[in-house]
Every structure is written in structure tokens, then in C-alpha cells.
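Just one protein chain is left out here, and the rest sit where they should.
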Amino acid sequence: MVLKNPFIPYLATLKSAVDLTPDVKLLKVELKNPTERASFNYKPGQFALLSAFGEGEAPFGMVSLPQHGDGLEFAVRRIGTVTRALHELEPGDVLGVRGPFGNYFPLENYVGKNMVIIGGGIGMAPLRPVINQILEQRDDYQDLLIINGARTPQDLVFAPEFKTWMKTPRTKLELTVDRGNEQWGGRVALVPDVVKKLAPSPDNAITITCGPPIMIHYTLAVLRELGFKDNQIVTTLEAKMKCGLGKCARCNVGDKYVCQDGPVFTLAQISQFLEQP
Amino acid sequence: MSSEYHPKIIGFLCNWCSYAGADMAGTSRMSYPSNIRIIRVPCSGRVDPILLIKCFQQGADGVLVSGCHPGDCHYNEGNYHARRKFALLCDFLDYVGIGKERLRIEWVSASEGQRFVDKVSNFTKEMAKLGPRSES
Amino acid sequence: MNLYISRGDLTRWLDQLCRERILLAPVRVQELTLFQPVSKVEEITLDFGNTTLSPKGWFLPPTEALFSVQDNDGQSQLVSSIIEKDAVIFGLRPCDAKGIALMDGPFLREPSDTPYQERRARTSLIGLSCRQAQPECFCTSMGSAPNDSSHVDILLTEIENGYIAQVITKKGKALLPKALVKSEEALPSPPELQTVPVKEITLAVRELFNDPYWEQLADRCLHCNVCAYVCPTCYCFDMRDYSNKENLERVRSWDSCQSIGFSRIAGGYNPRTTKGARLRQRFAHKLLYFPEEFQQDIACVGCGRCIKSCPVNIDIRETMSDLKRLEVKGGS
Partner (left out) sequence: MDSELIQQIRNQARSLLESGEVKGIIGYERASDGLTARPFFAYEPAAVERLIFDETCTHNLTKYLLNKKTEKMAVVVKPCDSRTINLLLNEKQIRRDMVFVMGVACPGVVETSWNHKDGTLQARCKICQLVEPLVYDFLARHEAVERPQGEPYRDVQEMETKSVTERKDFWVEQFERCIRCYACRQVCPGCYCPECFVEQLDPLWVGIRIAPKENELWQIMRAFHLAGRCIGCDECEHVCPVNIPLSLLNHKLEKEVKELFDFQAGLNPEEQPPLTTFKKEERLGFEE
């Protein structure tokens, strides 16, 4: 039987492209082939390699939940050649999807825990499905604290969903920006400082942190100071990826492949890494 | 004339002089061979050698770079630098086998519509005579 | 079962092969010896220590199109490229054959890399055992040998008036010309080689991972890609799309962990910026990650090409003995 070329992506059509911020678009994508669409099952934290034909491929976490219908949603920040090409796509255009890849946030292990979700800039994207999943089984989890930071108020991702998050019981949403403007009445501070000030209690809690590497670095240090143990601190690692199949040895940090052993790691795992990311 | 080879020519015209000269040729109803595809550049000094090599690699038979007469450059010294660069480049492209006669450097000012037409016509005839460039 | 092939039979056999299949064989190009498809047997040279570049270039080419996007009536259709004929690599050394076997690990593991897997399935390997060792060879220390026949379909060993052919696999058997007489002659003994301290090198690299040795060694490293590109077991690659006029292809090309942009992500963050970290990545992948990931030997077959081609003589044998010495000393 002829093996399927693992580099050939599923063909997909762009359903919609909504601007979340001046440089981030929410792309809704639907796989053309119905059987492929049905078999594309994924969990929060997993990612896919999107093909902008003519430019190349790049990894993006799915920000939708499979049970919310067939469309896959990706939050794409315009930062390079592939992302620029993805931003130039119009609804109806063809693109490629390969995946799902990587491990996922094991939310089933966090049942009954207090959840602290810390996102920085576009780092909020992989956390949105986590939050929405928790909201769907709200009673399975204790308190939910969401800390979402960005450079400027207009860079806050998924702003339209803040209201629904805040309205949910036992849920708090803390926003912060590096630089405010006239309309911004909220907090102006860096995410690690906000975490230190809010000082969430480490008892029976799990924290998930995503964002630029520099923010993760300092936030994890603060969480440790607050008494969180390394296995309570969960994060994702960003790495250069090409094949997504554990072959091209591009994304390895020490002996781990971020595309297969990650991208989700606990700080306990990361501290054992040979090579610190 | 039809049996003759129709060369593909790329023209890099500096915006302030040669492009204006080409415009003038157009507005005063002068006609010149349509083989040339014109690319407007701010100054002849902007033309990076890599652009010329890419033109040849993608099938151009001849490349014309035309700027202001030395001394008239809108940016004062753009074409002076270009002159030195192309003096080196012509010999070097010939040396690596791309052929010196396929690269032509001209100075055409904004008022010399006729000069532009003559330069382009002669260059097109020469390239037609030379025939296609055997791109391996 | 060993067969005897005279020089004349060998020439006739290769002549037949190069007409039916793609025959890759060592060819003299100025002072280099390179594997190239040959159309005439005369082009083949047998007077060489080892080729300049390894035969990995046939299975993982410097550049290949993984698939092309063709637009038939608006519907884009992804077609993967295939090689047109079966192939034979003639004259590869046992160390290179082992190199290919090592690369099978990552490439044939689920999900199998079909472009590689197809070339591997449709290519037969006719090895040529080494009659004398080169100064940079140390294959016996790395689990191979000048007469190691375990990764080829047929192994030829030269004797005075011809060759002894050890037929290893069914694929080899099917390739051989029929009327060959059995050979009772004993195989000549292989040349002696230097030994390199390799025992538990994996542990030494793990112990000395954060040792300043790497930065010192990297002082003189130029971070070019020579060592990775000449090596039979370096397989990192890069992928990008290419479109000119009508056809659009997803292209895969060789890449090396020494290039500055190897681990840099869009936006500029690069986890591996220091020279030492980049140079360590090459040795750590070969001596530590690969054996632990594929429970196999170290990803080095002792061919010595990186020693021979490195502009500043970073010698993997020296690096391994340094690491063993430092491990005993407990770090530099």
C-alpha cells in the first residue's frame, strides 16, 4: 500500500479572517476533504503547521475547540514571511494544514484545582481554548484567575471574549499593558510584576504561562517565589520548526523535540533539560 | 522583420531623468520597440548587481540601465557611484560568461526623449542580432 | 555464499546496469571523487580512498522537491515527486553503508519520510571493501569495518585477478549476472586501523554538557556547514516554497546546526546564540541524542570526512578523547 507523504498538507479553505489586533488575525479554516475534517481531532495546546503556498510553513496553536464545529481557528501574528502571506489570504483562498502535532495541556489532570492562566501578547492564543474548555466544565475546577498582558491596549487578544470570561462564576480577569493610552483606565505594568502583586496562592493550584520567552522566564521565577512547585508550573516552548515529525532535528532543546515531546512542558521537566531553552 | 528573434529586454530607468525621458518620448508620439520592460528605480545608483544577474537568469536577453547624466543626479552622486559599480560589473559579468554586450549603461536626461528612443532601438536591434541567450 | 567476478565480468555487469537503471558510481572530478550518475563504465574510477561527499546525497539530496502544487481547473492538487528508474550505488564503502542504515532510524520511523523511503526501497547498494585505510579513518572504533558487509546488498572485495562478491540480500542476488562461478578463496584480511576511545562517550557528553570545553573548542570554529554536508549521518534539513511562473514546489535542502539562523524563530528570538552552544549541538546530536533516541550506535561511522574537510581541523577523534579525559578529571 502506498504510504502517504507526511509532508503533504491537507488542503483547506479560509472561511474568515478577523482582525483581533492591528497585527493579529483570527483565521477560521475548514479542511476541504470531509473525511480529513472528521479525523482532525485535537486538544488545547496542540498545534498545526499552516502552509501559505508560495512562502512556506509555520507552526500555530489551534485556538478553537473541536467540539465547537469543524472550523479550525488560528491566531496569527504578522511577524515574518509566512505570517505575512497568511495575512494576505482572503476568504475562499486555499491554504495547507498539517497536524495536529505535539502534546497538549492535560486538563483532565487538573480537575478540582485552582487554575491560574497567564498570557502575554500573542501567547494568549494557545490559552484561549484552555479557558473556554474550563468554562465549559466550570464546576470541575475551583477558582480561575486569568492574567492577560500586552504591549498596548489594542494588542490585547480576544478582547471581545473578556466579558463572557468575567461573567463566569469564581473567575477573575486581570488585564495589564506595558504602555497605556488615554482611553486605557486599567493597570499599566509588566506581567511578572502583576503576578507578584496579585500573589495567587499555590495551594492546590496549577499555573499555565504562555508568551514571549523573556516574559515566561521572569514569570516562572515569580511563581517559584510565590511557592508554586515546579510540577505546578506549566508552559509552552516556542522553537523553530520545519517538519513537525521529529525528523529534521530543528526544534530540539537538549535531547527533547519540541514538536513531539512538547510544546507543553512543566517547569519540573524543563529544569531537567540538558540545554536550557 | 518578423523572422528575426524578438529579444526580451529589461530596462532600469532612473525616476528623475530617464523615466521622464521615456515619458516625454511617449507624449511626443515617438515610438520605440516594445521588447523593453521598464522598471522604475529612484536612481541608477539603486540598481544592485544582484538584480541584473537575476534578470539574466530568468531569461532576459539584454538589460539596459539608464540614469541621469553624471552631474545632473537628483541625489547629487548616485550616478557617480553607479558609474564605478557598473564599470566593474560589466567586465566581471563578461568574465563569468554572462557577456558584456548584453548589459548596456546609458545616461538619458528628462528632456532627451529622442535620445531615449534611439538608445532603446539600437539596443533592441543589437540584442535581436545576438539572438537568444543560451540559459543552461 | 561467495562468488568470483573477473574484471571483465564486472565491467560488462556495470555496463548492463547503467543502461537499465540509474547507476551512481565514484567519478574523478578534478582531484575530487564524487558519486555521480554514469552513462559509460569508463567514467567510473576505483582508485580512491573514499569519496569527497558521502552517498547520503542520493537518499537525502542537497535539494529536492517534496511535492509540487499543480492547479488543474482551479483545484490545487499536491503531487509528490518520484525518481523515474530504480537505482544502484556502486563502490560505496562499508562505513557509508552504515551511515545510510543509521539515517534509516529517523527517516523510516513512523510517519515514514516517503521521498527518502521510496529512494531507499528502489536503490541497491554494491559495496567495495577497503584494501588500505586512510589516515583519517577510524571505522572499526565506530562499529563498522573495512570489510563490514552488514548494510549492503553485495560486498565486493578486490583480489589479484578480480573480485570476490559476497551476496548479502535477495535484492543483491537478483542484481547479479547469472553465470558466476562460486569462489572458494579466503577473503583477504582487512587493514589495521587506529582505535578511538568511544566507550561511554554518550555519558561523557551528558556529564560535560555545560563544561567550558565547548566554548574553548568553538573559539577556532568558523561555523561553516562543511562538516555537516560531507558527513554521511548528518541529516538536518530546511524547507521552503518555490514558485516560478506556473509550478510551485515545496523544496527541502540540506541545513546545518552551525548556521546562525538554524534555531532562530520569527521575531528574532534565538535560543542558541553562543558559538559553543552551536558547536556542542553537532557533537551532542551525534554522540548523545541519536544513540539515546534510536537505541543504536553513535551517529558517526568513522569515515573521517569531517576531519579531512574542516578548515580549522576540529577533529571528532580528538574531541572524543578530550571529553573522556575531562570526564575522568571531572571537567576542565
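Each chain gets a letter, A, B and C, in the order it is written, and its residues are counted from 1.
Heads up, the rule we're going with is that a contact is a pair of C-beta atoms (placed from the backbone, for glycine too) under 8 Å apart; a residue touches a chain by one contact, two chains touch by 3 or more.
Remember, it's a predicted structure, so these values are computed and weren't measured experimentally.
Shown chains touched by the undisplayed chain in the intact complex: A, B, C. Summary of contacts with the chain left out: across C:E158, C:E207, C:D297 or C:D315, the touching residue is C:D315. Residues 49-50, 53-54, 57, 69-71, 77, 80-81, 83-99, 105, 107, 136 of chain B touch the missing chain (whole complex, contact as defined above).
Interface with the hidden chain, as seen from chain A, comprises residues 80-81, 84.
Taking the whole complex into account, chain C touches the unshown chain at residues 29-32, 34, 52-53, 62-63, 135-136, 216, 219-220, 222-226, 229-230, 238, 240, 242, 251, 253-256, 259, 261, 275, 307-309, 311-313, 315, 317-318.
We adopt the following convention: only the chains that are shown with their structure count from here on.
Taken as a graph of touching chains, this assembly fits none of the simple shapes: it is neither a line, a ring, a star nor a complete graph.
Chain B and chain C have CA centres that are 48 Å apart. Once the centre of each chain is set as its mean CA position, chain A and chain B turn out to be 52 Å apart.
If you average the CA atoms of chain A and of chain C, the two centres end up 39 Å from each other. Those residues of chain C whose C-beta lies close enough to touch chain A in the complex are 66-67, 69, 76, 78, 80, 106-107, 109, 111-115, 117, 206, 209, 235-241, 243, 248, 250, 252, 255, 257, 262-267, 269, 271-272, 277, 284-285, 288-289, 292-293. If you check the complex, the residues on chain A that touch chain C are 3-9, 11, 51-58, 79-80, 82-83, 94, 96, 212-213, 238-240, 242-243, 245-250, 252-255, 274-275, 277.
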